[in-house]
Structure formats: C-alpha cells, structure tokens
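Of the protein chains in this complex, one is absent; all others appear in place.
By written order: A, B and C. Residues from 1 in each chain.
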Amino acid sequence: MVIIQTDDFDTTHEYALLRQTGPGTGAIVTFTGLVRDRGDCNDVEGLYLEHYPGMTERVIQGLIDQAAQRWSILDARVIHRVGALALSDQIVYVGICSAHRSDGFAACQFIMDALKTTAPFWKKEITREGGHWVEQKASDQQRTEHWLDQAPD
Amino acid sequence: MVIIQTDDFDTTHEYALLRQTGPGTGAIVTFTGLVRDRGDCNDVEGLYLEHYPGMTERVIQGLIDQAAQRWSILDARVIHRVGALALSDQIVYVGICSAHRSDGFAACQFIMDALKTTAPFWKKEITREGGHWVEQKASDQQRTEHWLDQAPD
Amino acid sequence: MNSNTMTVSVLFFARLRESLGTGELQLTVPSATTVDGLLTILTEKGGPWSQLKGGAPVMIAVNQTMTTTSTLLQDQDEVALFPPVTGG
Partner (left out) sequence: MNSNTMTVSVLFFARLRESLGTGELQLTVPSATTVDGLLTILTEKGGPWSQLKGGAPVMIAVNQTMTTTSTLLQDQDEVALFPPVTGG
C-alpha cells in the first residue's frame, strides 16, 4: 500500500492495520522520518516537498515488490507527504510486518534507502534566508548500492 | 528507559514520547514483537514468559548504553512483557530516535538481537498438549555474535 | 503533425522547473528522436536551457520509468527531466 498525501498521517492507525495481518505476524518494524532542524542548512524552519505524481507511486510500489521477493514479509505500508511541512512534522512512514524480525528490519531499511535515491521527490529547505533545494547525498547513493551488492539473505 | 510489566503496552504513547525528543530528531525506528502461531510448536495458543527481576532491567539498560556508545541516538525505550500472553499479543517494544535513520535502524536491531540472547527471559509455548520451554536458536546466537564482529559504524 | 514528426510532453521538476520557469512543454520533434536529441533541441533555446547538457546532473524518466539519453522516443511519450531525487 502506497499513499502520497499532503495531510499528516496517523502512525497509530497504520500500526493497527499492520497488526490485523493475522496470527503469523511475529514482528512489526516501522520507520518514521521527521523534519529535522539541521539538513543542508543549520536553521531549517520547514520543508517544501515536490513530487512527480504517478511515477512516485509506481516507483515505491516497485520497491515494495522487490522487498517482498527478497525477504519474507506479510505486509508493507508506505506513506509519504508532499507540500509544506513544519519543523518536527512527519514526512514518511514505512511499516512492515513479517514472521521474523530480520526480514522486517531488512525490508524496512531497504525500502527507505532505495526510496531516498529512486522515488521522485525533491525537498526544499526553508530557512529565514529563503528556500534551498536539497542536494542528493553520496552516502544515500552508497546505501542503495550496498543493497544491490548483497546477495539476497 | 526499560520497563518490564505484565500489562500490555501502548505503542501510540511510546511513539508520542519519542517524538518529544526535540527538533534534532529525524528518524524514529520501532520494533514490536508479537505472539506468533508458529514457534518451536506449530499450534501455539499462547506464551508464558518468566524473567529474573532486577537482572533483566540491568542487562537491557546495558544494551541501551552499548547502543548509545556505538551509534548516535537521542532516546531509546524498551518494554518487555512477562506472564501469560495470548496469540497476537504484543511481547516486546524497542523504540529509537536519532538524527539519521542508519543509527536508528542499527541501534534498534542490535538491542533486539542482543536482548534475545542475553536478557534473562524464558518463554514457554502453550499448545493444546501443554507447555513447552522454548529452546534458544543458533541463529539468534549468531545474530548477536555478528554485532561483536563488526567494527562500529 | 505528420508521419515524420511526433509529439512528446516534457515535464520539469524542482530546481529545474524553477530555473526554466516552466513545469511542462508539448514539443513536436522529428520521428526517431532520442532523449539525447530532445535535450539538444531544448538546449538550443539558450539561456537557462543550456544547463540541460553539461550542467548539473539531469535525471531522465520516459513514461515514468528511469532511463538514459540513448532511449528512442515514441509519439505521445511523457519525458520527465529532474535533478537527483531527495525525498524520504
């Protein structure tokens, strides 16, 4: 399930849905990304997130499908917000349920790493001086490549 | 923060506390373990969890301290239930907040892996035939050793 | 449009959209134009358009799938040009 929205999301609701997967679920791993005060700039007051409607959903669904082929997972939910976000706002949620924790951790981290470098979102940091389009980090690119190097678990 | 209790826990409340850490938080990673229908036995109806009061809290606090030395984390909350648990009940919660997601994922997974092999809990699976003390798995032991082998990130 | 030409839409996002002053163009180009050929046509507009070749890296998606400059375009293709992505 992939949801792109301007509204905030409710992690309680998402967690409740993940728990409904059934008695085979032994592990729920969740990641939430929040707007931090230090990014490329040191005095971030908010973000503006632009995306490519249609392609975004396709790319993220593709990452979920890849994760499901590589690891044994029972459900995956990804939500990403776009538009204007304030400091400490929730940006992105990835929730995975699986029988075993190692599959859940790997799938959750893979989806986040690959989303960062392949899903068409662009983040503009808002500071007192104005807006600054964030540069992609080499470390993010390396994290995604690291998953390609690894043989499936 | 380490809490051992017989009562259920509320992941919504824990997440709210993790979000209060401040504007430097960019990532919240959570793990929840649930009672699964297949463990050592294939028809698990519930669990009974015994622990060593006092030592349990010390061991888990030690794991949080180790995680905080190895990775840059802002807060860690661990809750583990003991006593009688039903199918699909929540057993354990590990919530981490950090500036960057890689620290949060590593700390959360390290604490869970090391808790499994070093915190004095014992799980008895309840099936229609009676109770069965769960055997420690070699794979769990290996996961903990894997963290010892790795140079700190 | 005739059989020797085709129409593609070109989308721009983020810093590229802002610096080019547009988010979408409809272009009629010769049949069998590649993405690289399209970029050449666009850079000929001069000014900020020249950044599309030899400037900061430009990512390319055709019909919402990432691709490279050698891709041959088809009539009605949706081409998107954008900076490296930074979501999450």
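Heads up, the rule we're going with is that contacts are C-beta pairs under 8 Å (C-beta built on N, C-alpha and C of every residue); 3 or more make two chains touch, one makes a residue touch a chain.
Since we're looking at a predicted model, the values are computed, not measured.
Considering the complete complex, the chain that is not shown touches B. Touching the chain that is not shown, out of B:D7, B:E135 or B:D149: B:E135 (per the contact rule at the top).
Of the options B:V44, B:V92 or B:I126, the residue whose C-beta touches the omitted chain is B:V92.
Contact residues of chain B toward the unshown chain are 33, 49-52, 54-55, 58, 80, 91-92, 112, 115-124, 133-136.
Just so it is clear, only the chains that are shown with their structure count from here on.
The distance from the centre of chain B to the centre of chain C, with each centre set as the mean of the Cα atoms, comes to 49 Å.
Taking each chain's centre as the average of its CA atoms, chain A and chain B sit 23 Å apart. If each chain is reduced to the centroid of its CA atoms, chain A and chain C end up 27 Å from each other. Multi-chain contact residues of chain A (touching two or more other chains) are listed as 33, 112. Residues of chain C found to touch two or more other chains are absent.
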